[in-house]
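Read the structure below first, then the notes.
What you see is the complex with one protein chain gone and the rest in place.
In this document, chain identifiers A, B, C, D and E correspond to the written order of the chains, with residue numbering beginning at 1 in each.
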Amino acid sequence: MIYLTRRERFNAAHRLFKKEWSDEKNFTVFGKCSNPNWHGHNYVLFITVKGEIDEETGFVINLKDLSKIVRAKIIDKVDHRNLNLDVDFMKGKITSAENIAIAIWEELEKDLVAIKCELHCIKLVETENNSIEYYGKNN
Amino acid sequence: MIYLTRRERFNAAHRLFKKEWSDEKNFTVFGKCSNPNWHGHNYVLFITVKGEIDEETGFVINLKDLSKIVRAKIIDKVDHRNLNLDVDFMKGKITSAENIAIAIWEELEKDLVAIKCELHCIKLVETENNSIEYYGKNN
Amino acid sequence: MIYLTRRERFNAAHRLFKKEWSDEKNFTVFGKCSNPNWHGHNYVLFITVKGEIDEETGFVINLKDLSKIVRAKIIDKVDHRNLNLDVDFMKGKITSAENIAIAIWEELEKDLVAIKCELHCIKLVETENNSIEYYGKNN
Amino acid sequence: MIYLTRRERFNAAHRLFKKEWSDEKNFTVFGKCSNPNWHGHNYVLFITVKGEIDEETGFVINLKDLSKIVRAKIIDKVDHRNLNLDVDFMKGKITSAENIAIAIWEELEKDLVAIKCELHCIKLVETENNSIEYYGKNN
Amino acid sequence: MIYLTRRERFNAAHRLFKKEWSDEKNFTVFGKCSNPNWHGHNYVLFITVKGEIDEETGFVINLKDLSKIVRAKIIDKVDHRNLNLDVDFMKGKITSAENIAIAIWEELEKDLVAIKCELHCIKLVETENNSIEYYGKNN
Partner (left out) sequence: MIYLTRRERFNAAHRLFKKEWSDEKNFTVFGKCSNPNWHGHNYVLFITVKGEIDEETGFVINLKDLSKIVRAKIIDKVDHRNLNLDVDFMKGKITSAENIAIAIWEELEKDLVAIKCELHCIKLVETENNSIEYYGKNN
């Protein structure tokens, strides 16, 4: 087994809030992250896949193939967007880094199987001080 | 003369657009940065001041004093905010990194004079690939 | 399970030495790290906790709660201090990065249980070239 | 168990290609990485070892000992070299980051045993966007 | 005046040597950088331009226009190439970071004039420890 990690970046707006709650309650729980007019981040996304090495190429997976899928399924949908309003796979969810990471995992998992590649970890860095790692439902 | 640089960070949403223009024209000029539902950044701000060393303290300026001013005048107003909607000193301006840097200069300049400190440079890093430096009107 | 990592920083002095040993022996084993007048580092600390997502908030843990504990139990005690002389939880220990990481784990573990959060990893970066990870006694 | 990571760097030229294939096929599979006149990287290598703490020293392993082995067995052989032409342990192999990481593991494994230290992970960062991790044959 | 900096990256092989000199003399002067089979770097290039702000757009220059020129004139010619063998504008020159920076300046200067933009600085980072800045012939 060998693990390959690809870094991608996207710049997006979001807001943490629960529409069933008052502004006061939202502020109590989410603090300044619940600002009604949104705020935003330069998100950094690390996608780690694992597999055996293809002896023909010396690759676990051709990075061009991995990149193409990640761009089409994730980056094109979230970059320069509002994560609450513009992104189909975040509809109805709180846009915490935790939920974004899990949603990205679920979007990517199937398509990576199609190229014989197993997803190992989604790491999402929201700021230099805060990041999330997710290894799938059974881990 | 010695130069001291303080780094501060803020996370904000913004949108590049001119309200006199159609969405199409905005998209042609500003591309995905004109997304109507906003996007955002982890902005990194470097404030450089210059001056002579105070022989008593070995400081150009006490960082606590500089930080207090930068927090009160800038960071508290832009962090976790929408630069187009929430920030008084950006009202009516296109929120390009250039305009944000100049506006921050203008906000800080006077208050730094009050603590006998001369502003030298505002550097604003919008993404790891793009940044702006401003040295004041006469430079 | 999802993993959340918080980065904190502290600047501290320390010295590697064993008081039972001569200066020569200390120098042979610890090299310049045994300088009698101390040296110091900008330590970078990564605290990783794990847990299930709270469906109400989308959080594993509210970062404000985690931060408050880490500040009170660790950062306030080690930042701008001498790790050998000023820090209760390092008393009588060699202040190697290994021992600091383990001591931080032991300080934090219980308090995190109190907020229903499980400590997963303490990573301590001493210089850009050297770092330590600790996953608890049973890992 | 505690994990210690040492960072080392080396600057090397390489080319991805299979000599049995035509230039066209090489270009189709490896893209610009198959440029016949080579290209190169500032590789960043993270060596993670694990073990129990030596109570005498507070160390898993004395970094001086680890560094000496990594320099002699790896860095001196790959730094400012051509990975395809100059490096004995890459002879006959495609110089993908995957294969380099595995070869470094195999070079280091035995010598670390000699200093009572167990190799845990070889991480090789080829560019800021691409990296490889290897944990040995049985992991 | 406001200054805008764009970061670009390229991975290239090179060798420092003077063909009139013996291998011994080349090694004495250039050390391991004269390895006959080349070595390589992840070069990081910072292009700084200066100008007045266009009041219509809030931009010194549209980054898309700057990027297009830098890609066509520089990055496409040097990325995944051998700087000694493959790059027209380095022909006959020693490929020191100094000479690469000056050559990039000379390649870009005219084309930037065409888009009403003045080149201010070329910064070339060869390793995390070594970098070059060039401000043009008259500075």
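Operating definition for what follows: a residue touches a chain if its C-beta (ideal position, glycine included) is under 8 Å from a C-beta of that chain, and two chains touch if they have at least 3 such contacts.
Computed from a prediction, not measured in an experiment: that's the story for all the values here.
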Visible contact partners (per top-of-document touch definition) of the missing chain: B, C, E
Interface with the unshown chain - residue positions in subunit B: 1-8, 48, 53, 56-60, 62-64
Contact set of subunit E toward the excluded chain (per top definition): 16, 18, 29-31, 93-99, 101-102, 128-135, 139
Residues of subunit C in contact with the chain not shown: 9, 11-14, 32-33, 35, 37-42, 79-82, 85-86, 127-128
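To be clear about the criterion, only the chains that are shown with their structure count from here on.
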Chains touching both subunit B and subunit E, listed by label: none
Pair of chains joined by more contacts [C-beta pairs], D-E or A-C: D-E
Distance-maximising chain from subunit E - centres being C-alpha averages: C
Interface copy of C-D among A-B, D-E or B-E, judged by whether over half of the contact pairs recur: B-E
Nearest-to-centre chain - CA centroid comparison: A
Greatest separation from subunit D - chain, by CA centre: B
Intercentroid distance (Cα basis), subunit E paired with subunit A, Å: 34
Distance from the mean Cα position of subunit B to that of subunit A, given in whole angstrom: 29
Touching two or more other chains - residues of subunit A: 128
Which chain pairs touch, all of them: A-B, A-C, A-D, B-E, C-D, D-E
